[in-house]
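Selected chains from the complex are presented in situ; the others are not included.
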Amino acid sequence: MLIGKVVGSVVATRKDEKLESQKLLLVQVHDHNNKAKDQYVVAADSVGAGPEDMVLYATGSSARQTRITEGKPVDAVIMAVVDSWDLGGANVYEKWS
Amino acid sequence: MLIGKVVGSVVATRKDEKLESQKLLLVQVHDHNNKAKDQYVVAADSVGAGPEDMVLYATGSSARQTRITEGKPVDAVIMAVVDSWDLGGANVYEKWS
Amino acid sequence: MLIGKVVGSVVATRKDEKLESQKLLLVQVHDHNNKAKDQYVVAADSVGAGPEDMVLYATGSSARQTRITEGKPVDAVIMAVVDSWDLGGANVYEKWS
Amino acid sequence: MLIGKVVGSVVATRKDEKLESQKLLLVQVHDHNNKAKDQYVVAADSVGAGPEDMVLYATGSSARQTRITEGKPVDAVIMAVVDSWDLGGANVYEKWS
C-alpha cells in the first residue's frame, strides 16, 4: 500500500454498469516523509474518506477484496484513513494534532 | 485507475481468437492537472468512448472484470468516460464547458 | 497493452516443464509515435509473430488468458500483430505501406 | 520480492473491516548493495518483524498468500526477516555481525 491525500473526485456518467454509485476519489501520492509526490491515482473508496484525509490505498487484484469493489473493474481502493505514522521513532503525521 | 485521453485506435487482423471484434483504443495518460504525459496505453473499450474523450482506465486483472473483457488477454480497459474532476476544490476539467 | 517490435528470440533448454515448446520472443517497446524505447520484454507468442513485426503484448495475469499460455509461468504474451494505428487523426504506422 | 528495512508503522482506526488487528509497517526499500532508496511501501506483517529489521516483502496477489492476509485488501506483505545476503560472492548484510 501507499499513502496519499484525498485531493478531489472524479465524475463519470457513462461507465461500466458495475460502477454505478461507486465513488471515485482523486488521491495524490505522498512519500514516507509526508511530502506530496507528482503522482496520483483515482481510487474507489471503501471507508468513507473525506477531502484532505490522508489515506492508504491498495492496487491491483487486492483492490477488489473489499465488499464494495468485489468483482468490479477497479484497480485501486482506499482501504483505510490514516491517523498517524512514525518513521525512525519520530512522528511524521498526526491527524488530530 | 488513471485518467487519459482517447487519441487513436489500433488495427490488428491477426490476433488471439478471444479478441475478435474487440475495439482497441490508444489512450494518452494525463496527470491530475490534465497535462498530457509522454505515456500511453492501448486499452479495450467497455463504454463506447470516442475520439478526444477523457476516460478512466483500469489495468491488470481488474481490466477483465467487464462483460466484454472477461477471460480475455487484455490488461487495460476503459471503464468510464470522465465528465469532470476537481482538485483542491477547483474544477480541473469539465466535458461540457 | 503496449506496442512493441519483435527484435529477437530467447533460447532456454533448462526451463519449467510447462514451458516446453513455448516460443519466447524479445520485444522492444515502442511509444505511441512509433519511436523505439530503451525498454524490452520477453513475451510468449500466441499469434505466430515474426521478426520485425509490430505487436501488441499484454502483461500480468492477463498474459495467461490465451490457449497457449493458460496456467503457465508467463507474465507477458503477444496477443496481436499490429496492422496500423493512428494518433490524433494521422496514421503513425501502416504495415503494408 | 524486494529487500527493505522496517522504519515505522502506520495507525489507522477507520479501515476496511477485514483489516481489523492487521499490523501495517512502513518499509523503506533497499537496493542489492543495502543502500536505502527513496522509496517505501506500507506492508502487512506475516512474520512478526520488528523495528530496523531487514525484511523481504512480496506485492500484488502474492501478498494475499499468507494465512493472515488471505482475502484481504492488502497488496504488500512482509513474508521473511532477512538474516543475510551475498552479492558476487561477498557478504553484503549479516544480521548478527
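All chains are identified by letter, namely A, B, C and D, in their written order; residue positions are counted from 1 within each chain.
Keep in mind that, in the parts below, a residue touches a chain if its C-beta (ideal position, glycine included) is under 8 Å from a C-beta of that chain, and two chains touch if they have at least 3 such contacts.
Please read these numbers as outputs of a predicted model, since none were measured by experiment.
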Number of identical chains forming the whole complex, with 4 shown: 5
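We take it that only the chains that are shown with their structure count from here on.
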Whole-Å gap between the CA centroids of chain B and chain D: 33
Contacts with 2+ other chains: residues of chain C: 61
Arrangement of touching chains [line / ring / star / complete / other]: line
Chain pairs in mutual contact under the definition given at the outset: A-B, A-D, B-C
Complex interface listing, chain B residues touching chain A: 1-3, 31-32, 46-48, 56, 58-63, 65-67, 69, 77, 79-89, 92
Chain A partner contacts - residues on chain D that touch it in the complex: 7-19, 24, 26, 28, 38, 40-43, 51, 60-61, 63-64, 71-76
